[in-house]
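Below is one structure, written out as structure tokens; the observations come after it.
All protein chains of the complex are present and in place, except for one that has been dropped.
Here is chain A:
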Amino acid sequence: MGGGGWAAEAMFPDEVWEYVFSFVEADADRNAISVVCRGWYRIEGRCRRRIFVGNCYAVSPAMALRRFPEIKAVTIKGKPHFADFNLVPSDWGGGAAAWVEALAETCPQMEELRFKRMVVTDDCLELIGRSFRNFKVLSLASCEGFSTAGLAFVASNCRNLRELDLQENDIEDNCSHWLSHFPESFISLMSLNIASLDGEMNYSILERLVSRCSKLKTLKLNHSVPLDRLASILCKAPQLIDLGTGRFSADSRPELFEKLESSFTGFTGLKCLSGLYDAVPAYLPTIYSVCDGLSSLNLSYATLQSAELTKLITRCKNLKRLWVMDLIEDVGLEAVASSCKHIEELRVFPFDPYDAEPVSLTERGLVIVSAGCPMLRSVLYFCRQMTNAALITVAMNSPSLTCFRLCILEPQTPDYLTQQPLDIGFSAIVQSCKDLRRLSLSGRLTDRVFQSIGAYANQVKMLSVAFAGDSDAGLHYILSGCRSLKKLEIRDCPFGDKALLANAAKLETMRSLWMSSCSISLGACRLLAQKMPRLNVEVIDERWEGSLESRPNDCLVEKLYIYRTVAGRRSDMPACVWTV
């Protein structure tokens, strides 16, 4: 292998190389293959089957499809992550149409489309239904722009659909009987996630669909599915691996309890359980029979008190992933830490994010789990207080963390015992957790923490910063360090022009940079855009109107989104977005 590229390539016919390459799946490895020589670039390009486009504007559809004409699976992400928190104007962009149209024209063999944070219209769905004969997987996460009428079209036209995954989308409900558009002959469904649908639907139709799709492994219902319906549906699908229930509450009815309990007992291998909206304690025992086999439990919509949550979770001794609300309290997490020794991922969401009152979930809960669960790798933790000591303890207990996201609800909250910034605590995290890939900061932080992050967070690919830092030095530390940084999102920090301009070259090594409510001037944006032609420097400001030309260099921009691209400036910007 290796050797002179031209000669090596001529040794074997293309098909042999294609066969060899087919064993290499990871994108990074395929990319590495493609730069060995022109021949391999050509061959690899032709036989690549799936691509991941992390930023839909980084490359044009035409360019992507010219290089990879035979792809069958595409994953595309649109809006910046902070769009999840309403920081991005709703008309900013991220339309899927350009991609779907290009794919429809050149890739009739397309089988899998996954869109995240994009605007997907009913026209797109219709085009998908019409263009791809062997379409198998449609996954839409945090998308908008489509309705159940569009879903109806997909249902009636995609005869080989295996997976329909609708996760946290904003879906207009204008065709409540869309499920009935799956023909009676349709039996290929293996995964159905309709949790983000708002309205009611015809449950008999749903039940019939479930019962004829015997290969169904994943079923996630929405909160409107009542408990008695759930019981009947589950009887028809004992082969499920992943279940999301609807509303888990009803009046006390012994016959319903029994029916539900026997549905759960009927499961042959349920591994993941979610939903449980508005769960009431009375019906929780119906689940007990599957607890032992569960590896993933999402109770983040279950408004139960700590005692009830604990009673359930401590039965799930093989749990790897637990999502729960802070209703569980420290005492509940303590019980989890002693019963669930295999936990790898913990997410604790706030029940009432705007409540300023103290709640019984503190830094103690996090420390206890890190002490008791040696396999802990990923943490998302919302709380109201933190100490450096706690963070240092977590860092020492869990050096193998790959994801650490801490959100102290009140911005700029210091260590409540010492009143110090949380610099030392987070520094300990990045120094100890050498495999950390994702980090979100909160609390009172000075430039010092960024110095540590820049120096030690060598594997961090995504960093989220809010209400932190003292000066440009903070941003400079990040951009001049953090070797693996790909996505940086910053809000409400006193970071300004100097750090940005001094590290312009870094930005081309990253996917994107988001900065809002910082101290970046329009002049700096202009300078940056001038210096770096392969970056799109988008200025987003909903206060301004018309052209930017007359605006002075020293005015501060409200929001800034910078991303590397080979597609040049985009043509679909709304009035509040300018590419400088």
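Keep this in mind: a contact is a pair of C-beta atoms (placed from the backbone, for glycine too) under 8 Å apart; a residue touches a chain by one contact, two chains touch by 3 or more; residues count from 1.
Just so we're on the same page, contacts and distances are computed from a predicted model.
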item: Choices "Protein HIRA", "Auxin-responsive protein", "Origin recognition complex subunit 2" or "Histidine-containing phosphotransfer protein" - which one is the UniProt name of the chain not shown; value: "Auxin-responsive protein"
item: Chain not shown: contacting residue from A:Ala455, A:Met532 or A:Cys576; value: A:Ala455
item: From A:His476, A:Arg511 or A:Arg564, residue that would touch the chain that is not displayed; value: A:His476
item: Of A:Phe186, A:Phe257 or A:Phe351, the residue in touch with the unshown chain; value: A:Phe351
item: Sites on chain A contacted by the missing partner chain, in the whole complex; value: 82, 84-87, 142, 168, 196, 223, 277, 280, 300-301, 303, 305, 307, 327, 329, 349-354, 356-360, 362, 364, 382, 407, 409-414, 416-417, 419-421, 446-448, 451, 454-456, 466-467, 469-473, 476-477, 480-481, 491-494, 496, 498-499, 502, 517-519
